[in-house]
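Encoded as structure tokens, the structure appears first; notes follow it.
Just one protein chain is left out here, and the rest sit where they should.
So, subunit A:
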Amino acid sequence: MSFFSDTEAGILQRHLSRRSLLGGAAASGVLVTPLALLGGTARAAGDSAPAEITVAGAHQAPIPIVIPDFGPGLGNQISGVISADLSSTGLFQVMGGTVPASVQPDFSALKGRGARVAVAGSAAGSDSVRVEMRLWDVVAGQQMEGRAYTASQSNWRRIAHIIADAIYKRLLGEDGYFDTRIAYISRTGPRRHQSTRLAIMDQDGANAHMLTNGSWLTLEPRFSPISEQLAFLSYANNRPRVYVYDLNTGQQTILGTFEGISFAPRFSPDGRSIILSATTRDGGADLYLIDLATQHRRRLTSAPGVIDTSPCFSPDGQNIVFNSDRGGSPQLYVMSVNGGDARRISYGHGHYGSPVWSPRGDQIAFVRIGSGGFTLGVMGPDGVGERSLTQGFTVESPSFAPNGRALAFCRQNAAGAGGAGFSSSIAVIDVAGFNEHIIPTTTGASDPAWSPLRR
């Protein structure tokens, strides 16, 4: 990739200063050490713990969990973020209460309140913060987890998210998605001429900052699964094309050379290549696969005058799902990444678009557009089992959380006469269609792209 100097100015300083706060022993900037037991025995992760549940596709009763105030100042804020993270999933019924940090809790009292698990925690230190957390199985009267987390004070939110992920994993048996970020497009100004900026925030909306200055229309950020990079579409110099943005350096590089508009980028699951769409002179758009190391590119589709766009890999990297109007209207198709026939998988009423393959492999999320508006839905990779998750005037651009249990998407409300009433925000919903909530952003927001779990 060649460095291109006249791209939109990045806002590097702020990002670098943020990164410099992440120094310290661990790569994440948060050092994790085990805590000594407080009497009794610990439950090993492999045991069939009564508090461990399986997340099925359906809605289920949330786990009652006591999360006390971790103490004054930062402690209070940290326990607040842990509670908010776990509550947002709908899988936990978070209760307040008192749980001692240095001795075993009163299990019978906690049981009497209906709790199945309880968290104990404390925070100490000023420049460097040490947070201790214990997870208690109230039913069995045993410690499930005991760890200390040390990091610079400015990293306190990451400590809270890492603790929430640890609780999620211990109780549900799989990785959480709280220590993650969402790249998105910030939108300001009147609807006819919105200023758009590449932006990034924590998954809960905190620590939002802008990466570009809004000179040009900017859309469709996508996270690399392996590195601190985003692919995105920028209209810089009125030449819309895909760029790769390096979050560590702020450097932007143009990806490949195309006669038309290159857009709709997605990283492959191994992070080594990007698949994208490029418009053709005959009114169509073809799919290309670009190897990031060699810049070698391979055209995957070439039907004359047909729009093939919004490609997304299956998690094993073998297949792609994409949006095509080869049959006369925009529908979803699946084909092998090695070429061959594409198989249509969408057969409901209306037009389909924005397909994304779940990292679990078992579902494809999509948008269906009918006379009544937009529907966000999921179906199997074979097109079977289509169901809708939520609807609205516009709901689009779904992006899976790294564990596949939730989707971020863009929700827009219709504009009335004169443009009033239009709004654009990022929402999150679980794959069963419950617990939809808006991520708070200071500006209008669209095009969410969920990062992998941070390292």
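Convention: a residue touches a chain if its C-beta (ideal position, glycine included) is under 8 Å from a C-beta of that chain, and two chains touch if they have at least 3 such contacts; residues count from 1.
Everything that follows uses one rule, which is that contacts and distances are computed from a predicted model.
Remark: of the listed names "Cytochrome d ubiquinol oxidase subunit II", "Peptidoglycan-associated lipoprotein", "ABC transporter permease" or "4Fe-4S dicluster domain-containing protein", the one matching the undisplayed chain in UniProt is "Peptidoglycan-associated lipoprotein". The chain that is not drawn here is touched, among residues A:29, A:105, A:121 or A:284, by A:284.
Only one residue from A:99, A:367 or A:426 touches the chain missing from this view: A:367. From the set A:179, A:220 or A:386, the residue in touch with the chain omitted from the display is A:220, counting the whole complex.
By the touch criterion stated above, the residues of subunit A touching the omitted chain are 191-194, 196, 215-217, 219-220, 233, 235, 238, 240, 260-261, 263-264, 277, 279, 281-285, 307, 309-310, 323, 325, 329-330, 351, 353-354, 367, 369, 393-394, 396-397, 412, 414-419, 422, 446-447.
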